[in-house]
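First comes the structure, then the notes that go with it.
Of the protein chains in this complex, all but one are displayed in their positions.
So that you can tell them apart, the chains are marked A and B in the order they are listed, and the count of residues begins at 1 in each.
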Amino acid sequence: MTQILEAPTADDLLEVVAATWSSFLGDESGELLRPDNSVESPAERASGCVTIRGGWNGAVLLELSPRLARVAASGLFGTPEDELVPEEIGDAVGELVNIVGGNVKGMLPGPSELSLPSVTVGTGFSVHVPHATAHLRVGFSWCGEPLVVRVLQS
Amino acid sequence: MNIGPEDFRYVADFVRRRSAIVLEDGKQYLVEARLEPVARLHGFPSLDALTSRLRVTESSPLGNDVVEALTTNETSFFRDVHPFETLRDEVLPDLAARRSLTRRLRIWCGAASTGQEPYTIAMVIKDDVPNLQGWDVSMLATDLSTQVLDKAQAGRYSNLEVNRGLPATRLVRWFSREGSGHLVSDELRSMIRFAPHNLIGPPPGEVFDLVMLRNVLIYFSEEDKRKVLASVVTCMAPDAFLMLGGSETAANDIVGLSRERLGRSVVYRRTPALVPQQLSSHLTREVPSCARS
Partner (left out) sequence: MRALVIDDSRAMRRILCRILEGLGYEVAEAGDGQQALDHLRSAGAAGTMPMLALVDWNMPVMDGYTFIQTVRATPEWRGLTLMMVTTESEHGQVVRALAAGAHEYVIKPFTPDAIVDKLQLLGLPIEAALTGSPS
């Protein structure tokens, strides 16, 4: 019998993010995404967001430093970092939050729909999802670069 | 964290003494990657510091963690596909015919790692071999590392792990979702007993109809490989099967094993016609005396 939890646990979220990162970016690289809840979202960052609507309502946000976003895009598409264009970085961050969000959705009461991802890149902005409150937050570091994933519930 | 040449040689020697697994020159990157978490866990700032401590306390939790970190092998469900087709089409039906009086089968998976192989065999038995339904089939699954055995016993696998090699039909039949993972059914789990075992030690004190020893002997020296195979032969029933990994061969001079091609796989069969003249001193079982098969 499939067990659907009321909400994913922090461990579940950790596993999903780590799996997403390592599957596309290869854990043979030798560098691991290390769980580290002390990391802060960097001031200058790429921020991806998907919303979930239906049996459960909320959002999943994925925030990472510009450097880490380039690493992600390079790994996903096989393009050297210095050849990437901004659109590709946006696509990569969007895909990461899409996959993490899709997995989170699967652990929540359904049926629900996942929005298309939106990605913002810049400095000193914050993303607000109206009527939503923080539910879960996990942090990681990769070679000293931060990655934060948040689940908000409406 | 880097490892210097002296320390690497020492670590490789230590691992070989403990497990027979050979870490060749060139595997420094592997040692570095695998030992860094061990160093962190034990509070060492460098592999240099870890190795210094290891040299004076080999029999210690540190020593165990080092061996475990360097001897765990990758595995996946239905790895290489063909051997399991051979099991389904040739080996298991053959055993089902030969054991039809006792209706009992004993299987040993050595180097079971995180458990995908024994669970795969269990799925093939349950799904694909009608003649074995209702039989007393049990499997011993062993590994040097208690860490991987714990995971195998738990039977919980991630999306990434079930994506590898496992047909979707088998996923839905034999697993249930648990949080972000997939849990093996009790029915499969109840067929398997997981226990730690070192291949260079005495063999398990049981007799098996089928032994799976895939993709582990490739890391052994020729001499150690021969010793292990001689030891394995002593716990095989007179007509039992042995399967090694795809690219592996048992040396031609392993007495008591004959080689056959079944389907797309090579399998070995115990042939008790000859008595090995010399046995390694660590073997504790007597080989049956000369008997024509």
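Here is the rule we go by: contacts are C-beta pairs under 8 Å (C-beta built on N, C-alpha and C of every residue); 3 or more make two chains touch, one makes a residue touch a chain.
Since this is a predicted model, take the numbers as computed values, not measurements.
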{"item": "Residue among A:L14, A:A46, A:I99 or A:L152 touching the omitted chain", "value": "A:I99"}
{"item": "Contact with the hidden chain (one of B:R16, B:R88, B:R156 or B:R177)", "value": "B:R177"}
{"item": "Among B:G165, B:P204, B:P238 or B:G263, residue touching the chain not depicted", "value": "B:G165"}
{"item": "Contacts of subunit A with the absent chain, listed as residue ranges", "value": "2, 4, 19-20, 23-24, 26-28, 76-78, 91-92, 94-95, 98-99, 101-103, 105-106, 110, 113-114, 116"}
{"item": "Subunit B, residues in touch with the chain not shown (by the definition above)", "value": "74, 76, 78, 81, 159-160, 162-165, 167-169, 171-172, 175-177"}
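Keep in mind that, in the parts below, only the chains that are shown with their structure count from here on.
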{"item": "Centroid spacing, where centroids are CA-atom means, of subunit A and subunit B in whole angstrom", "value": "37"}
{"item": "Residue ranges of subunit A in contact with subunit B within the complex", "value": "1-3, 5, 8-9, 11-12, 15-16, 19, 22-23, 30, 103, 107"}
{"item": "Subunit A-facing residues of subunit B, complex", "value": "29, 32-33, 158-160, 176-181"}
